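For this view, one protein chain was removed and the others were kept in their places.
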């Protein structure tokens, strides 16, 4: 795939310059690292702060979800690389209004180290931090090693639900608890059709034949569960739902939200073709679908492929999921 | 590019099935052709109806913009092919509440014939129709042949402005007049990096080398003004702005909206990199930017590339552009 | 001499068979200068006409009107809409008749040509189906009202139209963007009209 860019070194900084220039009502750069985005209108004093971060190249994740009823600040690194501990610490400082800050992010080794270290750095600022990790990718480790799983699109549900809880004025413990509940309620799986190119690397993240797909591949091209001939939409959706439902069965009383997410290049037309099967499978189980999300919520630049995320809701999460939120990429 | 689909013959029908299943609060299928989408909550009696239509494969265009403060109904054909006159007639019938219907669509020969014939068909239903054609692609014909230009992303501005005027309760003449003003105020240009595949054709719409781009190419792969080596983001944005501004100069008093639109595969990261130059060029002219639109507003499935659209606003259009609207793909 | 219902229905059979036979040829010709669906458009339209053949009313005007609808219903492609427009024009003139006076055929074709020209807002001489129709209308006008002469004249006319325009550039429809690249290539719509006319006259 071809990319429209200038100097690859400037990809992230120029992207952030354009993002903040296009949406000054939502986003502002904070601090001097140039890699911390905070809400243009900060949450009011006493509101628990929510911070995320990770590599660039996943818009709307991470930066895009900074907004009302969502996140307060975000630190982002180079494409697919963790931000530095100092940058994360700046994001935490930007998000803190005195009520403490939840660190809500995906389970990647480098990110975990830096968020932990950032927490130690802001101890000197007397900021209390909590942590909730997303580990929703069922293809990245078996159920018995759930804590090793990577965090993918499920984080969007966690952002939304935790963000609504913080906006309601809950305290850090309460926001953290419901964020953890949401993280635990999400299961995701992805399928990749074609790679993307990390600007600084200049070459595709992986190679795959013109007639092949890879089931369970990670959003950075991490190897999946099998690679083979490209199947039909109904077959692909069927297997993805099988894998999600065997990891987290649903029954007649369940209320679930489901995300059918494009990794980037795959158009909405194809997401809707897939959604037919997703809806049928959930309703066959007798469960009720709440606010299905079909679109581009967590991407890998121009990668072709899709991910499904199931989020099993309780009454509290459902209320928070349906609560208003507002950022440049998503409004409820 | 690879596609996720079942039988190519079913691509459009399955897409519409998924779309209406995912967003029943916005969209419903009307009539028995299966290719007419109408608002789930029709406009109230006496509201002027607005109908569009064209080929599939451009989501959110056309179907996606059926909604509150936007369109009332839409007829869509196979991918990149006009809907039939009968289907358009059905859409007009669905949109009519007695106050007449504006046909607002892009300037393509097949579409024009069918919208004209549909108008004759609904004369038997005593429905009064007016027509406004989008012809905003500056690369598709010189200024002296403006009426021959193709309609592209500029139609999103026309949908929004005409939709707001109809929602205000204006009569058919008034809605038609402001829609025409909006259509005349838009200039667009596109650049293509890689093609898309029409499911039923099964092969890419055009061929282009791994290091090439084509300036001015149409959204269906219509030949552009030049093809050459892929340039830098700043060069590409600069030339696109040159071409738009030479066709429609702007000055210090002007208030313009600008759309930086991905044709599909090109990620938002790259749109924001481009937006830096777009904003600089407009502000260098001393003009003011109103509600910049950066994202995927009018696409060609998995095609890689971008289009810019300039819409020069008067007070009335600005008010209508900023008025509320609501559909599954866009909310103001 | 006149065309009876039986002759009309037989012509439908022949045209339907001809477009099935030419399905790939028409798609390929349209693929070279457009979106490659002309074979699909013609077979879809003729299949639905063929399917309702026996239920077509005796009023040949009404029958042609239903044939026109078959095209507007089955396709949004330009050629389907143009066919429908032409059929509609003949339908209006023949409303109430049970058969078609052969002497009126040239005028019916000219009328169809004119309505299709309005519909498509294109000039004659633009290398389109309009030129094929124009040639046939003129040829059948000058030919004696002798069926056999008309048959030969019509068949010659569609071929001559293709020969005369082959080396001109396309100026209309999707083919227009190909400009000079279209020189030497037959216009798909003219090819489709050749299939229709030759099958209609049983040539």
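First chain written, first letter: the chains are A, B and C, and each begins at residue 1.
Basically, a contact is a pair of C-beta atoms (placed from the backbone, for glycine too) under 8 Å apart; a residue touches a chain by one contact, two chains touch by 3 or more.
No experiment lies behind these values; they were computed from the predicted model shown.
Student: Taking the complete complex into account, which shown chains does the hidden chain touch?
Tutor: The undisplayed chain, in the complete complex, is in contact with A.
Student: Touching the hidden chain in the complete assembly: which of A:48, A:85 or A:301 does that?
Tutor: Residue touching the absent chain, from the options given: A:85.
Student: Touching the hidden chain in the complete assembly: which of A:13, A:184 or A:222 does that?
Tutor: A:222
Student: Could you pull out which residues of chain A are in touch with the chain that's been left out?
Tutor: So the residues of chain A touching the unseen chain are 77-78, 80-87, 109-110, 112-114, 116-117, 121, 198, 200-201, 218, 222-223.
Please note the rule applied: only the chains that are shown with their structure count from here on.
Student: Using the touch definition from the top, list the chains contacting both chain A and chain B.
Tutor: none
Student: If I average the Cα coordinates per chain and compare with the overall Cα mean, which chain comes out closest?
Tutor: Checking distances from each chain centre to the full centroid gives B.
Student: Can you compute the centre-to-centre distance for chain A and chain B, using the mean CA position of each chain? Integer Å is fine.
Tutor: 30
Student: Counting only Cα atoms for the centres, state how far chain A is from chain C in Å.
Tutor: That gives a centre separation of 57 Å.
Student: What whole-Å value do you get for the distance between chain B and chain C if each is reduced to the mean of its CA atoms?
Tutor: Each chain reduced to its C-alpha mean, chain B and chain C end up 33 Å apart.
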